[in-house]
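Just one protein chain is left out here, and the rest sit where they should.
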Amino acid sequence: MEGLNVVIAGAAGEGVQTVGEVLSRTIVGHGYAVFAWQEFESRIRGGQNSYSIRISEKPDNAPAMKADILLALNDGAAMKYEPLIQTDGILIAEKKIRERMIPIAFSDIAQKELGNKRYANTIAIGALAAAIGMNLEILHAVLAQKFAAKGDPVVAANRVAAEKGYLLAQEGCQGICPWRLPERDARYQLVSGTEALAMAAALAGCRFLAAYPMSPATDIITFLAEHETEFEVFTEQAEDEISAVNMAIGASFAGARSMTVTSGGGFALMAEAVSLAGMIETPLVIVLGQRPGPATGLPTRTAQGDLLFAVHAGHGEFSKLVLAPADAKDIFRQIARAFNLADRYQIPAIVLTDQFLLDSLFSEESIPLGQYAPEFHLADPSMIDDYHRYRVTETGISPRLYPGQSLHLVTADSDEHDSRGHITEDLAETVPAMVEKRLTKQRELKTAIRPPEEVDVEEAERILVGWGSSRPALLDAIERLHTRGIRAGLIHFTEMWPLPVYRFPEGKEYWNVETNATGQLARLLRSEYGITFAGQVHRNDGLPLTGPYIQKVLPW
Amino acid sequence: MEGLNVVIAGAAGEGVQTVGEVLSRTIVGHGYAVFAWQEFESRIRGGQNSYSIRISEKPDNAPAMKADILLALNDGAAMKYEPLIQTDGILIAEKKIRERMIPIAFSDIAQKELGNKRYANTIAIGALAAAIGMNLEILHAVLAQKFAAKGDPVVAANRVAAEKGYLLAQEGCQGICPWRLPERDARYQLVSGTEALAMAAALAGCRFLAAYPMSPATDIITFLAEHETEFEVFTEQAEDEISAVNMAIGASFAGARSMTVTSGGGFALMAEAVSLAGMIETPLVIVLGQRPGPATGLPTRTAQGDLLFAVHAGHGEFSKLVLAPADAKDIFRQIARAFNLADRYQIPAIVLTDQFLLDSLFSEESIPLGQYAPEFHLADPSMIDDYHRYRVTETGISPRLYPGQSLHLVTADSDEHDSRGHITEDLAETVPAMVEKRLTKQRELKTAIRPPEEVDVEEAERILVGWGSSRPALLDAIERLHTRGIRAGLIHFTEMWPLPVYRFPEGKEYWNVETNATGQLARLLRSEYGITFAGQVHRNDGLPLTGPYIQKVLPW
Amino acid sequence: MVKIDDYKNDVPAQWCPGCPNFGILNALKAALTDLKKRPHECCLVSGIGQAAKLPHYLKCNFFNGLHGRAIPAALGIHVANPLLTTIVVTGEGDCYGEGGNHFLHALRRNPDITVVIHNNGFYALTKGQASPTTRIGEKRSLQMHGVEIAPLNMLAIAIVHDCTFVARGFAGDGDHLKSLLMQAIGQPGLSVVEVIQPCITWGAHPVSWYRERVYLLGDDYDPTDRKAALEKAMETGEKVATGILFSTLPRKPFADRFRKEITTRAFAELKSVSPEKLAGFLSLHTKPR
Partner (left out) sequence: MVKIDDYKNDVPAQWCPGCPNFGILNALKAALTDLKKRPHECCLVSGIGQAAKLPHYLKCNFFNGLHGRAIPAALGIHVANPLLTTIVVTGEGDCYGEGGNHFLHALRRNPDITVVIHNNGFYALTKGQASPTTRIGEKRSLQMHGVEIAPLNMLAIAIVHDCTFVARGFAGDGDHLKSLLMQAIGQPGLSVVEVIQPCITWGAHPVSWYRERVYLLGDDYDPTDRKAALEKAMETGEKVATGILFSTLPRKPFADRFRKEITTRAFAELKSVSPEKLAGFLSLHTKPR
């Protein structure tokens, strides 16, 4: 069975996400891979949201915007999302509004037969299970686990509800449900971008996380707060983002690997502190979960609109690292790199992600957690006698200790300072030396940056150039182009600043693909590598890029 | 008489600036042009600061770092700045420490003969007047005007003190003071960058200025607060920069031309609000007085280190204007442009200046104030019946009214919004239309941007490329190169973003000159025009570029 | 004649059905109507949050700015055009969290505006994290072990700083809230009205629970007695007082001197500065600073 797409749609508060996640777990329980992405409005009740699940035998984490099966939890949802239904696709909803659908009055049945509307969603899940041809027992197991905390009666009721939906759908399915989900013995790892990021930070040795709630980053701190015991990580909700980032810098100065998470608006408030971290050479990791701006913009949507801002954030000139993970698995690698490189070069590191990546659920064959162990770069106080925190060295990197670690006194000064961290006005020597020192680190750092990923570049005539979370969509696009006989390739960046030492292959036609309106990566690459682009695909409606979307916009 | 350079040096609190300004006024009173620049430490008392005056018949506003005459108000100052003295130059100080000097015990004499050390500086001024060969009466007049407020006895005492110094110096001058300052009937206008900026804002119709004190921008709001009556401008010291900029945006929304002034650190705190102004299409002028960063950096020094940050400040994508005046006269033009273009395109405008430009004193033949009248772009409510504040138009510019102006209701929303300013989640149409609308304005704005200034470009083989306040130094450098037979030219930018439609002449060698360490303009130009640079002159010690400095660093 | 329907608009509210924010919205509309204010004479200013969405749901001028920054924006609007009735509508996270410093300094300035704070005790729009008014021990989405830091008492702070009008209302008592808002808007200088706004989605209790716990200040209570007001504002325990906690004689409002000495007009209506005015400064103007 190949690429079955299921979409669950409903209003905020109706349980779209819960239904989606129960289904995803059940499917993985059958031995299949799942990729799920969500789009929802910035409201707590009402509106219409969707949760799209792509089912395949091997992981395929590219978003699709189509439905073989659409499950609509309310009539409005059925109306809004019906266009997603493929020919031969079906709708499962309460009322009959089209051919090829299974009408089931979830709520009424829940009320009548289980005495509570609450079970409507489980009936719907049961119906979906039948339509896809699932093994009901696996679904029961997932539901039992999910509702265990609520006690046996609830578990039992859910079992009955699921069966009801299953049986009702089986009738309705006659002739319109070709799908089956025979069990396979593969077992994929299922992880959301948010979970990946939080776990990766813990694995990388993050001990301190201060943040101010802001979508789509809030769930990261929530996850770590929930698991503070396992990970021994301290989390604090700050009064504002300025406090959050300055707390993180303070904690880092005191020796703790520290991070803060936010979105564009909160990051803007942190810009002064980014400059501070650069000046006092204190490691700092900032996760910027992008959403469409400017200003408040579209709080629950996705974008790649803050690249140039992140790269240039902070007044004055100093070393800075900017990474942009491609997917959940890459998040583990890039978060580890962010912490390790920030520590090694004593600089601020910004991890650019977005609502799409954070809120999506990925399947992976296996994530090599062992590879992401932290590398610490604190100096050994016993090896130092006359300690100068900001001693000028060849690499620009000075011995970093933390206060209280030893008898050596550790200092930090946001003013221009001498090697001991005291204010200086010595323009003749100290000042230029310190400016040079901080920028030398950037040159060193550049050598540690990995070149972009190249896919089918040699054979390709036309090369798509993109970055960050759109990688799966770009790979999808390349495949589609290949099937159309177009010799397309991909150059994909996840290490954004400093840009790596790299040469773009000669004699190719480059096309820029980004989830923004102005082509921010393109501008960066033009100044760094002097390349030019033949054209672009820029998506700016708050939804993620997809393979079909890219293909549709491309003139060839 | 050509290019006489006088340097006054002393500690903070010793009156270096007062002495310098009295002298400047006296010299202008003789019919000469003066250019004065200052460098000082970030402290209230002590340290060593200098005030350099360049005297010429025609305005020559390029900074020099040399002294024909050095007046040292204390021994340390004499030591620190003696290296500036040219061969044939002299020192005027309290103690004899070298040949070719005039030792005068200012303080003792002031104490003994005028009963108060306070008059020491006036004695020193008198001495300088003699050394330069000034008309003592003109000095008396300037002093009288200056001290009028303090009452006749003080005026009289200063007269005596000046005479004392004059006579004592005349003796000491024997054979070492070739200089004369015969009166000319030219009368130049004398204005500091700060005064020019404040006056230009008033002339441009600025009615509201909220700011939080930060060097080097504080004097701008101070000047306007002082003259609120003449200019009918409301000034407010905010509790922080975030408040300052949001107040300014609010006032602008309510119809007042508004501005805020700050330096890099404060600007960083305003980045979120820059994005807001972009989103709600509300005019805003931010003056960014650059000083060396990162972080607190060197609070009283100069730099051009915030160009890329200013250009990219704010999350998301929106239209923005960035201007960088070249000198006091240009400030009038660029401030008028900033207000007029911000108003016309309903965008934030950032004016990049720096400590050097703001704290310097310029002579101008005449400043055509008449040319800088404000152009207002508010719509006429009587011409509108169904009002949509954010109506999509061809130019992207919508009719702007202010609340209370008429029965039409005026709205602003930091969320993505529809044409009436209400929150929207319509991703299919409204959102892309609004994104497009805001960026269309940037394309329109680009056509209004003036190309860079070209100096001797045709004949030149090598062309210096710089921006903003270093123009006088660059012109000075070009001249020096010419005298050495080098065919050099200059391309100078004062309109930084969006960059103008412009083609760099082919077959030239380009050299980048900036007061920063990384060549920020160069990076911007590479991505926009695809040009490359043969080399660069980057000054990053907190002092301004000068002609000689540029020439010295250039390898040819 | 102003009718309440003059304030009606057709923008569908994004609030949950039955949210007490609707009660505040209706009370505000009624107050403005009875004050005979017309929509174009009012400007509502808000930040970001559920509370801050309110301006979209009535017909009027409004500025829905950045999270936490409603007060500075309102100051700018009010100073630039004092003829407008400027009202800030904000949540306690917006106003006491992100915007805490602006609230504090607004007390210093005493601008003639009204600040209405919807206090639901947490961050509702972002799904229930603790806010500066959440009680210690209460479990929140980001404080699973219960809130560990003490709430702020901004009304007490307002009283300490002689805020001219300090009141507490209840979203479940529209008539009383309406009268509070009318007095607040009528009072010269800064008026602060904190409204208990139960959130029926993330809150631990139904509206009724709050209804049982609020009480009206009686006639025996003297809001002009600052000491008593402070004690009342610092009262802890089950019951919560609603009504005018404190009101004092008007003192000089923000920008008073400028308005008296320089100009009373809306800034947008001032004529340009003539170049002559500057000429004087340019001829030998080098006054040392």
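To keep things simple, chains are lettered A, B and C as they appear, and every chain counts its residues starting from 1.
One rule holds for everything that comes next: a residue touches a chain if its C-beta (ideal position, glycine included) is under 8 Å from a C-beta of that chain, and two chains touch if they have at least 3 such contacts.
What you see is a predicted model; the values in this text were computed from it and never measured.
J.: Touched by the hidden chain, which of the shown chains?
T.: So, spelled out: the chain left out of view touches A, B, C.
J.: Consider the whole complex, including the chain that is not shown, and state which of A:276, A:295, A:310 or A:427 touches that chain.
T.: Reading the full complex, the residue touching the unseen chain is A:276.
J.: With respect to the chain omitted from the figure, which of A:75, A:113, A:171 or A:232 is a touching residue?
T.: A:232
J.: Which of A:132, A:202 or A:537 touches the chain that is not shown?
T.: For the chain that is not drawn, the touching residue is A:202.
J.: For the chain left out of this view, which of C:35, C:104 or C:217 touches it?
T.: Of all options in C:35, C:104 or C:217, contact with the hidden chain holds for C:104.
J.: For chain B, which residues lie in contact with the unshown chain of the complex?
T.: With respect to the unshown chain, the touching residues of chain B are 13, 41-47, 212-215, 218, 221-222, 225-226, 235, 237, 239-240, 265, 295-296.
J.: For chain A, which residues reach the chain that was dropped from this view?
T.: Residues of chain A in contact with the hidden chain: 17-18, 21, 24-25, 28-29, 187, 189-192, 194-195, 199, 202-203, 205, 207-208, 210, 219, 222-223, 228-232, 234, 236, 238-240, 242-244, 246-258, 272-273, 276, 280, 361, 367, 369-370, 372-374, 378, 402-415, 421-423.
J.: In the full complex, which bits of chain C touch the chain not displayed? Write them out.
T.: For chain C, the residues touching the absent chain are 100-101, 104-105, 107-110, 132, 145, 148-153, 156-157, 160-162, 227, 230-231, 234, 252, 254, 256-257.
What we mean here is this: only the chains that are shown with their structure count from here on.
J.: By the contact definition above, name the pair with the higher C-beta contact count: B-C or A-C.
T.: Result of the comparison of B-C and A-C: B-C.
J.: Would you kindly say which chain has the C-alpha centre located farthest from the C-alpha centre of chain C?
T.: Here the answer is chain B, farthest from chain C.
J.: Roughly how far is chain A from chain C, centre to centre by C-alpha average, rounded to an integer in Å?
T.: 37
J.: Going by the touch rule set out above, which residues of chain C reach two or more other chains?
T.: 14, 48, 66, in rising order.
J.: What are the residue numbers in chain B that touch two or more other chains?
T.: As it turns out, chain B has residues touching two or more other chains at 242, 272, 276, 280, 414-415.
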